[in-house]
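Structure record follows, encoded as structure tokens.
Just one protein chain is left out here, and the rest sit where they should.
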Amino acid sequence: MRWLKVGALLVVVGFLLGAAAWMHPFGLPWASDMDDYFIANAQGEAAANNVVTSVVFDYRGFDTLGEATVLLCAVVGVALMLRRITR
Amino acid sequence: MTLWGVLQVLTLVLIVAGAALAVWLKDLLAAVIALAASSLLLSLEFYLLQAPDVAIAEAGIGAALTTAIYILAIRKTRRKEEE
Partner (left out) sequence: MSVVVRTIARIIVPMILAFGGYVIMHGHLTPGGGFQGGAVVASAVALIVVVFGAERLKRRKTLLSLLEDLGAIAFIALAFLGIGVTFFRNVLAGGGGLFGVPVPPGPNPGFLDTGGTLPLMNWAVGLKVIAGLGSVVVLFGLFGGKDDR
């Protein structure tokens, strides 16, 4: 059993070291079409300097809606669980 | 190696050290502080990788709110981990 654990640990460490050795170069995406489009047109279309905000709230607004829904569900769950106890 | 690379390697090593310390410590309050320090260093690492949005979110959620909730939980229960 112990040797099984050591073997599993070795496999995981080897996998991570291999992934680090053959890592994709940082800052060079495989397909950069959408990035180039956002960087070129976000200032003109969404009229904001911060491209990240214009992506989050304008181009990918549905993602933010889902995130807000997740937060609402978490808060409602906590409030339901602790409502009687805390009063 | 440039200064940027040295700072990045140092930050990553300190993150791993903080995480290992959080597992190893028996005093739960000290473990939570180590976890908060690790999270703050992770925020610095995000800033070094030029993602300041994620760095602010990580510093707010990981280093402040999670620590506060853990401290509240420790205050309501025991402080020492049992063997």
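By written order: A and B. Residues from 1 in each chain.
The criterion applied here is as follows: contacts are C-beta pairs under 8 Å (C-beta built on N, C-alpha and C of every residue); 3 or more make two chains touch, one makes a residue touch a chain.
Quick caveat: nothing in here was measured; it's all calculated off a predicted structure.
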{"item": "Per the touch definition above, residue among A:V12, A:M34 or A:A74 touching the missing chain", "value": "A:A74"}
{"item": "Residues of subunit B (touch criterion as defined above) contacting the omitted chain", "value": "52-53, 55-57, 59-61, 64-65, 68-69, 71-73, 75-76"}
{"item": "Contacts of subunit A with the absent chain, listed as residue ranges", "value": "43-50, 52-54, 56-58, 61-62, 64-65, 67-68, 71-72, 74-75, 78-79, 82, 85-86"}
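In the analysis below, only the chains that are shown with their structure count from here on.
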{"item": "Inter-centroid spacing, subunit B versus subunit A (mean Cα positions, whole Å)", "value": "19"}
